[in-house]
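What you see is the complex with one protein chain gone and the rest in place.
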């Protein structure tokens, strides 16, 4: 029996999430449901893609991911399922999938639910649950959709790379106030090529010229750079908490989409 | 094995919820527990009733719902279980059940737990878990309670209906800022009788004279009326988010218990 994960911007206060779970159990009494996050910023497909991108490699094969952020189909977005890396991803083709995967996936299927499937205002409950339940029961992709060859593309912010510079962007700030950039370890190591470097943020006000392997390589309250859980370059404060200046975001005043520069010499 | 759902005002930060779950697993190692919501406003039985009312139809038969909002019994409230629509509802008879169901249920049972069942300060953990675990194991209602024929009534705000008018009330605002009224689709269609209409809110400042089938029938940032997931008349903003005015509640300054008027002609 496959795991079904749920990622959404629904929050956990309203009745929407429980309605989806009830519907899954109705179709599939033995379902195993795992919440990824329901606190994606409303309609923020970039954040949804980031969260799922950093989570799905930890899940077992055949896991089915329902991603319900901006789920209403439109003239130029269809409900689709993608099969990639041994796992299934169900959602609205609103651009999110192009941010989730680094390349256009091979196996893209447009969902073809039965006509009377129910609520048009709540496709996550009707259509996504229908698709996920059938897949979990072992249905083949051709039984729930028809193959297509494109997903809707949305331009991701990618780091700008020069001979002696990487210019990245802050793409996520976690609950500890750790600041994550879009500069991943592979890119960093390649451009660095064993040279010395300084990571600048807030213009040139702050600089770090070392990468730590763990947060407590520096004393509590001290800043550090690290490749964190998602393997992205991250600016952090070791044990930065409220009352002692907070996390890196508050202490340095760093916001989403701010520029982070790495200079090599 | 039945599903046991949990609805409460306990939040998810403290140890109460986990204590309940542990107690269920202790009694019932194979339990399937589903959280409905634990963010009901403290002691707000109307909100609890609304959330459960909009959720339980999505759950399979024999689901057991524990509703822990204002759970302490008093001189005029007993712990009861109601069997309705093939599902069980356990809670304190504090008026909530009269708001949850549109008519007095047929099968009402006063719980008769053993005397030494434990904590009087935490009946949700002791008494409700006792009842739910036995029901999940297949106990009959007469084994856990004695039949009674009344529940405590609490007056619900119902829409006022006239020849050319429905006057409803805002009963819930969801996490997107969508504003839900107590006017359901059946009532609306009956009174409307194919006539034109205008939905007024904030006095006569705003009006909508069309019902959408999906949120994105209007452009992002535009207001709409829709019968949402719960089939109640809802005022919404398509993709209304912080930074662009927010949801309908913030943009129009609509609050719980505000009046919404529908005029027909």
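Quick notes
Read from first to last, the chains carry the letters A and B; within each, the first residue is number 1.
By definition in this document, a contact is a pair of C-beta atoms (placed from the backbone, for glycine too) under 8 Å apart; a residue touches a chain by one contact, two chains touch by 3 or more.
No experiment lies behind these values; they were computed from the predicted model shown.
Residue B:122 is the one among B:122, B:172, B:227 or B:252 that touches the chain missing from this view. Only one of B:18, B:104 or B:153 touches the chain withheld from this view, namely B:18. Against the chain not shown here, chain B presents residues 10-16, 18-23, 25-26, 29, 41-43, 70, 72, 74, 119-122, 125.
Considering the complete assembly, chain A touches the hidden chain via residues 3, 5, 12, 32, 34-39, 50-51, 54-56, 58-60, 63, 174-176, 213-216, 226-230, 239, 241-242.
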